[in-house]
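Below: one structure in structure tokens.
Just one protein chain is left out here, and the rest sit where they should.
Note that the chains are named A, B, C, D and E in the order they appear, and that numbering of residues resets to 1 at the start of each chain.
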Amino acid sequence: MSKPRRGQKVFPAPTDALVTPRFAGISTFMRLPHITDPNELDVALVGVPFDSATSYRPGARFGPRHIRDQSAIIRPYNPALGVNPFTRHRIADFGDLSVNPLSIEDTFTRITEGLAPLLAAGVIPICVGGDHSILLPILRAIHARHGPVALVQLDAHSDTWDQYWGVKYCHGTPVRRAIEEGLLADGLVLQVGLRGQLYAEADFDFSREHKIAWVTGEEFHAKGIPEVQRKLRRFRNHPTYLTLDIDVVDPAFAPGTGTPQVAGLSSAQIVDLVRSLKGLHFVGADVVEVAPAYDSAGITSLLAANLLYELLCLL
Amino acid sequence: MSKPRRGQKVFPAPTDALVTPRFAGISTFMRLPHITDPNELDVALVGVPFDSATSYRPGARFGPRHIRDQSAIIRPYNPALGVNPFTRHRIADFGDLSVNPLSIEDTFTRITEGLAPLLAAGVIPICVGGDHSILLPILRAIHARHGPVALVQLDAHSDTWDQYWGVKYCHGTPVRRAIEEGLLADGLVLQVGLRGQLYAEADFDFSREHKIAWVTGEEFHAKGIPEVQRKLRRFRNHPTYLTLDIDVVDPAFAPGTGTPQVAGLSSAQIVDLVRSLKGLHFVGADVVEVAPAYDSAGITSLLAANLLYELLCLL
Amino acid sequence: MSKPRRGQKVFPAPTDALVTPRFAGISTFMRLPHITDPNELDVALVGVPFDSATSYRPGARFGPRHIRDQSAIIRPYNPALGVNPFTRHRIADFGDLSVNPLSIEDTFTRITEGLAPLLAAGVIPICVGGDHSILLPILRAIHARHGPVALVQLDAHSDTWDQYWGVKYCHGTPVRRAIEEGLLADGLVLQVGLRGQLYAEADFDFSREHKIAWVTGEEFHAKGIPEVQRKLRRFRNHPTYLTLDIDVVDPAFAPGTGTPQVAGLSSAQIVDLVRSLKGLHFVGADVVEVAPAYDSAGITSLLAANLLYELLCLL
Amino acid sequence: MSKPRRGQKVFPAPTDALVTPRFAGISTFMRLPHITDPNELDVALVGVPFDSATSYRPGARFGPRHIRDQSAIIRPYNPALGVNPFTRHRIADFGDLSVNPLSIEDTFTRITEGLAPLLAAGVIPICVGGDHSILLPILRAIHARHGPVALVQLDAHSDTWDQYWGVKYCHGTPVRRAIEEGLLADGLVLQVGLRGQLYAEADFDFSREHKIAWVTGEEFHAKGIPEVQRKLRRFRNHPTYLTLDIDVVDPAFAPGTGTPQVAGLSSAQIVDLVRSLKGLHFVGADVVEVAPAYDSAGITSLLAANLLYELLCLL
Amino acid sequence: MSKPRRGQKVFPAPTDALVTPRFAGISTFMRLPHITDPNELDVALVGVPFDSATSYRPGARFGPRHIRDQSAIIRPYNPALGVNPFTRHRIADFGDLSVNPLSIEDTFTRITEGLAPLLAAGVIPICVGGDHSILLPILRAIHARHGPVALVQLDAHSDTWDQYWGVKYCHGTPVRRAIEEGLLADGLVLQVGLRGQLYAEADFDFSREHKIAWVTGEEFHAKGIPEVQRKLRRFRNHPTYLTLDIDVVDPAFAPGTGTPQVAGLSSAQIVDLVRSLKGLHFVGADVVEVAPAYDSAGITSLLAANLLYELLCLL
Partner (left out) sequence: MSKPRRGQKVFPAPTDALVTPRFAGISTFMRLPHITDPNELDVALVGVPFDSATSYRPGARFGPRHIRDQSAIIRPYNPALGVNPFTRHRIADFGDLSVNPLSIEDTFTRITEGLAPLLAAGVIPICVGGDHSILLPILRAIHARHGPVALVQLDAHSDTWDQYWGVKYCHGTPVRRAIEEGLLADGLVLQVGLRGQLYAEADFDFSREHKIAWVTGEEFHAKGIPEVQRKLRRFRNHPTYLTLDIDVVDPAFAPGTGTPQVAGLSSAQIVDLVRSLKGLHFVGADVVEVAPAYDSAGITSLLAANLLYELLCLL
């Protein structure tokens, strides 16, 4: 894990697969060094192995581990975008935040506090879930640094429900809570890929009231990326957070997730969609809801690893 | 499993996932009550766990059980169509028909007789296979009630072969038998999704003779739903039966099936296709050939459950 | 699901596999009727699909569903013991208790309250987990009815830790909590099958202080059932609760569990061990920690279903 | 696939793994040549891929294919017995009998007729199932050549039920039918490994009436091979058929089967048990009920392949 | 396996599934006879079970075996092209070439020498890998017969790296080596489906220098087959070799491969793409990199079998 210098900064480099085979060595995100000092970093890949706020199939706590493993196949240079993110930014595997699988509340505190030093040092956190509940404490940390941010959410579900079984904080509610807590910029929330059944037409009420924009899965299949870009026009220059729930992708491409929803995006579509976000001003991002126990040959984790890589190329 | 009343009818409601988690409770189709009295129903979801007429990989006898399990994720309201089928019709899980895995003949009798009381009471049966051989006894029961019906068949295979190993009744022959028995309306059979190898060009002879229309998988990929709608024009108003063999879908989206065929539809395409059938006059339907032993993380059963739900929304 | 009468009681009978195939019908424990009226029952099989107090691999929330499925293979008569439990006791599937996957505390309340009416009616509850944390609220309900009970615990782990991550209630602590709360009879706790690493020798302190007896896995392999029976002598006639954590069995026989421990019992050994408990005065029992996502061909659920059946034969 | 001569006979030799790797080449039983001329053989390994008489989980039709694959690992010399069966007998892969998955009756005829030329030529058939129903037509063919034979049955189930769903011929009835048809020698039937629940105590009536001897699984675990040998004393010198249902083995060792039963034999026990049968006068044998769709890493097929090899060493 | 004659040639026919079920019989490619005499063949399906030149996940050595198994489902007539290849050409399963898993060099020699007699007899070899390293020795054999050939490569990777860990011959280098050895016609190399990360922009240098043309995955998704056909114009009439690395397909459709790459082609796209190559003058072809240990329900092998069939239809 050599660290080539450029100017005075040290850019952590992924282990070179032409020197050490991909299957060898201790597993980190994209075979990057494990670095925990925020001052050595511009971007931190941060595992958040928490899934106790899941309503259906648990297991996303093992997401970071399996995404680390599958990310070993990734080489550094992106020919589609002409970018090597590892020579542009100092990027490393920050390790996992400590979580408490027995307490949603304690975990939320740990996440917000765990990210604070990174954000204070100006590091962009790219979190790897874990279930989607982690979005809320991440946004709290982001807000403490950046104020209200725009949100681009790639997801099969709007995650704007009010509560489950009397509990306000779970993986179906973070966007509602974030809006209620004032963490998001007014009118700058876009959800792409929504589909599947709801409880009632009234499920849209909150979104309409709070001017959440969306492109459903059906609309995306029909109109594609231009429709997304049309709705993103107002986001330019605003600090933006990107959250990517892997269930935006179809279960054929991402079986390893907790609440799979048919008729989703293909892997080619999601890669294209993420690349199309180039130009937005991202201050943080995440990929969540990879549940490896339901995966097949690691394809969900592999896709998640590639999407993390594409996120890095957006910065 | 509360039963809200509307007028004098009691509409069975799915167990509410916001009250009881999806993974809890005895497993029924879409978490509906188990109701066996035809007079309490408008639409019956009926399991037909029979697969002894399979020519290749068996296992569809476990289809109803796994589709019940995966259907737990389905919420009641369809935002794409603006419909909640459970408040429109009295729908419940009728349970499974009793079958005889050791006798095709006995099973056919049981199926036809098992459906008769439902049809006599005006209930629309939505059957869940099982292999495709069950189409014939279902159509016999339908015919006894409705006379010759139109048939929309979504399938990789035409199922119009004459026999296998000297046997006339199996999952490769029900459409031919149904036509020979006069169960289908003349010129009102449309097959969508046909693809893969045949034995010879002559395999089309029967279809041509009997004016079966079709849209191949290749044609569907090239021309899409408009081509289907063009061929369906004459079906309007005619009582129609819909049979959906899950192998119309590509093995990536539906690996859990007995005779998988590559180059099939995606899950987004099949959902769109089913929705496009809105407006036809359906008197019954089925989803067949889900073989869970070959599934991956339940994605085939999950898709089948969603397609059952979409069928309910067509009524 | 006929209900043969004996005297004035109606004995629920399992669906007969010689009439309806095992793979047909809505899935219940041992194909028994689903009965929720305590007055119709002597013994209730109760699902408790809760796993949010798990420290490692989650998924036991799906235990009841899969054990129901695998229990379809069980016939009623036990030739090894000469017993048909279904003609001795009125036994049925009570369904699942409602749980809250987002709150350990709320779930504990629901469990204790959910069992109360059963216990009040004199019904013996046989619970199906779920993770081992459910033992505590079950014992609270048992205690409310029976006072302090003896405990026979078949388990790889003593579950007497004090806390995990500052939380007192989880699947590693129920036995300690139960003793602290006075739910167990003094000196009448026996743990069989303990093995694997601990944090330190001091981990035994609590057990020694509270006169918990144990037979380690190593001792069981060396000395067998006589050693267990020797330590059980004082239990005779005392109301006793039996808790069976499936990880007492080796991972080869029960891979589908959350904290597997090698060098465990074989399936033949655990069946023998359970049968050897005949003669104890059981007032309740459970089988916990079956996590189907890690199972192979359902063998863990199948074993759990058989152990539930053997428990029924002990009564 | 060279054929070394010994005297005038040509002894088919397995492909040598030191020359051609085990994973290379067209897959046959133990990498033996595929020979269909009875006159070139002393012993024929015969696939019987039929599973349509199964009462629960189907899939044994794929047994021969997977057992062929896993048998590639077997080397020719048995150090435990000091035997190389391939230099003692002319053994080859006869291929599969043609079966009809849609007709039990037609298949039975095909099996009996398919074995006739082998038996007429003095060849010992070793059949590879397929479900246990094939035992009956095999025994009919054996009887035509040898008259009533003794039967050693290694099995979790006695297979002496009278019928399922009104059908007399299925995988739960072959031993009863064989006795009724006079195919078995009076008082020379021994069943080893019986265990699990029955319908009622009366299930033993037929066995008692017809002097079937048995050693239950529990007895085998307690008393071992000597108990089997004690009951086999009268079999010496009598022409004997050996039928081995893989479910005699525990599901941990043989998950890939249709009606698994816990508390079975280990692989070490079944290998020992088969070897202990040396000295009996076998005129045929089978290994049945391997259902690969439920297998894990091929371990069931691997065990079956080893048991077939051990059978060859008994001759 | 009857052999109908046409003129004086004998055309090997696949076993008829209407006579012998697909799951019965010894497994060969498309149920064709196993023929090793080049003079009886026009086209030979040749297994090359070698994967020791793999850089990441091994297992393609089991590709031929599993593709044989899955090819059992293929019927002879291609309705999309109106072709039955088995009545046009004498096609059979040649078996596997002998390989040496411990030596890349020895294996390369064996492959080149193993194909020589086929090519000398005018047979077109269709090879089934095995990893992509086998392309080089195949092209050496092709070159010895045909001189420099054009190459159409369907692949996620260009395979033009120079070396891995100091070794020149592996599955990432065969195209570079082939060009260096003069095996390919100048300017007649087209690669379709390239995508994923590279080490650096300089990775394209070799391709640019040697006038390799390509259509990336992104370009293919955007422009489709016409873009491929545009670049193939100069290939017409030139002897051409087709190599198809299954990882050109997306992991959802082909999880069973060694270096999966997201955002690939669907099964419908690859089938269309292969069919679009009709009219080229093929002198050989291969399908490589199917690694069954990572497959799901055989879908990768099934797709590979279909692609082999489509290749046969191109000839």
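Structural remarks
Rule of thumb we're sticking to: a contact is a pair of C-beta atoms (placed from the backbone, for glycine too) under 8 Å apart; a residue touches a chain by one contact, two chains touch by 3 or more.
Since the structure is predicted, the reported quantities are computational estimates derived from the model, not experimental observations.
By the touch rule given at the top, the unshown chain touches A, C, D, E in the complete complex. Screening D:Asn84, D:Ser103 or D:Gln163 for touch with the missing chain picks out D:Asn84.
Looking at D:Ile26, D:Leu280, D:Leu302 or D:Leu315, the residue that reaches the missing chain in the full complex is D:Leu302. Of the listed positions E:Phe23, E:Tyr164 or E:Tyr309, the one in contact with the omitted chain in the full complex is E:Tyr164. For chain E, the list of residues touching the undisplayed chain reads 51-55, 57-59, 61-62, 100-104, 106, 164-167, 169-170, 293-294.
Listed by residue number, the positions of chain D touching the unshown chain are 16-19, 21-23, 73-80, 82, 84, 250, 252-253, 266-268, 271-272, 296-299, 302-303, 306, 309. On the side of chain A, the interface with the absent chain consists of residues 19-21, 23-28, 34, 47, 49, 61-62, 64-65, 68-69, 93, 95-101, using the contact rule stated above.
Everything below uses one rule, namely that only the chains that are shown with their structure count from here on.
Looking at chain C and chain E, the chains in contact with each of them are A, B, D. Greatest Cα centroid separation from chain A: this falls to D. Centroids built from CA atoms put chain D at 55 Å from chain A.
Separating the CA-averaged centres of chain A and chain B is a span of 38 Å. Residue positions 19, 21, 23, 250, 252, 266, 296 of chain E are each in touch with at least two other chains. Chain contacts here follow an irregular pattern that is not a line, a ring, a star or a complete set. Every pair of chains meeting the contact definition is listed here: A-B, A-C, A-E, B-C, B-D, B-E, C-D, D-E.
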